[in-house]
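Every protein chain but one is kept in place in this view of the complex.
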Amino acid sequence: MLSPDDWSAIRLTLKLAGLTTALLLLIGTPIAWWLARTDSILKRPIGAIVTLPMVLPPTVLGFYLLVAMGPQGPVGRLTQALGIGLLPFTFAGLVIASILYSLPFAVQPIQQAFEAMGERPLEVAATLRASPLDAFFTVALPLARPGLITAAVMSFAHTIGEFGVVLMIGGNIPDKTRVVSVQIYDHVEALEFTQGHWLSGGLLVFSFCVLLVLYHFNPVTSRKAAS
Amino acid sequence: MSIAARFSLAYPAFTLDVNLQLPAQGITALFGPSGSGKTTLLRCIAGLEKVGNGHLIVNGECWQSGNFFLPVHRRALGYVFQEASLFPHLTVQGNLDYGAVRSRRHKTTKAPPADQRNIVELLGIGHLLQRKPERLSGGERQRVAIARALLAAPKLLLMDEPLAALDFERKREILPYLERLRDELDIPILYVSHAFDEVSRLANHLVLMSTGQAIASGSLSELTARLDLPLTQYPDAGVVIDATVGAYDPEYHLTRLDFPGGCVYAGLHEMPLGHRARILIHASDVSIALSEAVNSSIVNRLPAQIEAFAATHHPAHLLVRLNIGDAPDNPPPSTSVIARITRRSRDQLRLHQGQRVWVQIKTVALVE
Partner (left out) sequence: MSIKPKLAKLWIAAALLPGAGMVQADAVSVAVAANFSVPMKKISTEFEKTSGHKVALSFGSTGKFYAQVKAGAPFEVLLAADDETPGKMEQEGLAVKDSRFTYAIGKLALWSAKEAVVDSNGDILKRGDFEHLAVANPRLAPYGAAGVQALQALGVYDAIAPKLVQGENIAQTYQFIATGNALLGFVALSQVIGEDGKAKSGSAWIVPQKYYTPIRQDAVLLDKGRDKTAAVELLKFLKTPYAARIIQSYGYGLPK
């Protein structure tokens, strides 16, 4: 069945996905808020950039990250100057890569939720003495809850399934960057089909459960926000 | 105490250009057809629409002037939208508390805290407090929305067609609550509507809007008696008169309603003497006779003087404005009514301005 290495990969994957999801909600929500409400000419370019990881092959993203975070890359120079060192082959590097990779999956549902709620609830809040920040936390966020849940589930699941990017910048280091998808790949490559089956099957069941949760919340998404 | 509002904005398809002084008491109706700019004006006053160069003073407090713009949430106002727009994630109580809690916290809106029990009772929503908005009827929602706005302790209540989204029954359900608001709360209300029946029933003051401009502003009785305004062109146009109950005849069940220059009788339920009663006299219910028709069944026959004529949309008809009273050139305060007659009648009777005649009023409608 599963070896200690497999379990360590599972633990690492869950840690990576959990951390990535938490950070994505923190980062993605303001981006989604801005995208949903701005009239700026930058709306479309920024929206496109955020969506890019959805259409790019993960290997492209991984390759550019590897170059950008490398000692000659702009990010690498910055992190070195800041005394952080280089990000590839580190857990922090994986977290950053995962955030970029799953960004559209977090931003889009939240943005859609904000757009669906429209201006009215915020106007109502303003006429009831709520400052814009107050209204954001007490009205916009609660109303966007289905979108936030979708974003969290999608980010988590997408990070779990991440492979190409991790492969490119991970370096397959146990407990640091060797996640489940890489472990499965190695098992299959090494012709250890039994272990590959166990991990793959686990991932399959997990993904199924995630989609089940998602469909459970979806009817809420479609319901009109304002009554 | 008053509201001074000056706004002008020009969108490609729409312009707004108003300069208004409004009374800081009672209900002021912003009345006009859709697209006339009344909702935009209301949103400008609330600060929901940010218009450069606007000027707005509410009860001596500056809300907008020059570059100064008081953010919406710092304005001591209440706003009731056409759709109730309750927060779906909060219960009725949560909705009510939302503004109440914040208005208490804010120092800029120093109004005394609104009496929650009183307002909840006033709007009859005490039994709904624990419900979620999705489990309320349309009328209940709007009543909660009104209570929510009031509990934010506003010094000015803005209502944007609060009844427009409701069916006839729901309207009838809410109108009495609005009348109670007007009579029992000491808050000026700006009320946007395109329904004359609501306005005639509720408003003390009327602002007529047309294509982004305020074409007239005055008391309801004054404006409804003017021949130069589009109000008279409505099929059920009439003059609103604020009268008082002068007498009651128990034998015939007739109430005498007094107003400056005269009185009318109407078959109404008994009301205390001195009670204020608002009546509406439709132009189509008023006819003119050269002498008093003593052999007529019409009860209300009043001496009057012809003030002016005006054309209507229909070439057969004319509108005649008549000043009620028997003194020559009745001194103010006086009351005018409008009669719709045929052009032929005018010519046959040789009616002319300044002529003394009798008006016969077939029906007197009590509007509240």
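Which chain is which? They are A and B, in the order written, and residues in each are numbered from 1.
Heads up, the rule we're going with is that a contact is a pair of C-beta atoms (placed from the backbone, for glycine too) under 8 Å apart; a residue touches a chain by one contact, two chains touch by 3 or more.
All figures in this text were calculated on a predicted structure; none of them were measured in a lab.
Contacts of the undisplayed chain with visible chains (whole complex): A. Only one of A:S8, A:N172 or A:S200 touches the absent chain when the whole complex is considered: A:N172. Within the complete assembly, A:L66 is the residue of A:A9, A:L66 or A:A125 that touches the hidden chain. Summarising the interface, subunit A meets the missing chain with residues 63, 66-67, 69-73, 76, 85-86, 88-89, 167-169, 171-173, 182, 185-186, 188-191.
Note that only the chains that are shown with their structure count from here on.
Remark: subunit A and subunit B have CA centroids separated by 56 Å (rounded to whole angstrom).
Put simply, subunit B touches subunit A in their complex at residues 46-48, 71-74, 77-79, 81, 83-89, 98-99, 102-103, 105-106, 109, 133-134, 141, 148-149, 152, 158.
Those residues of subunit A that touch subunit B in the complex are listed here as 120-121, 123-132, 134-135, 138-139, 142-143, 145, 225-227.
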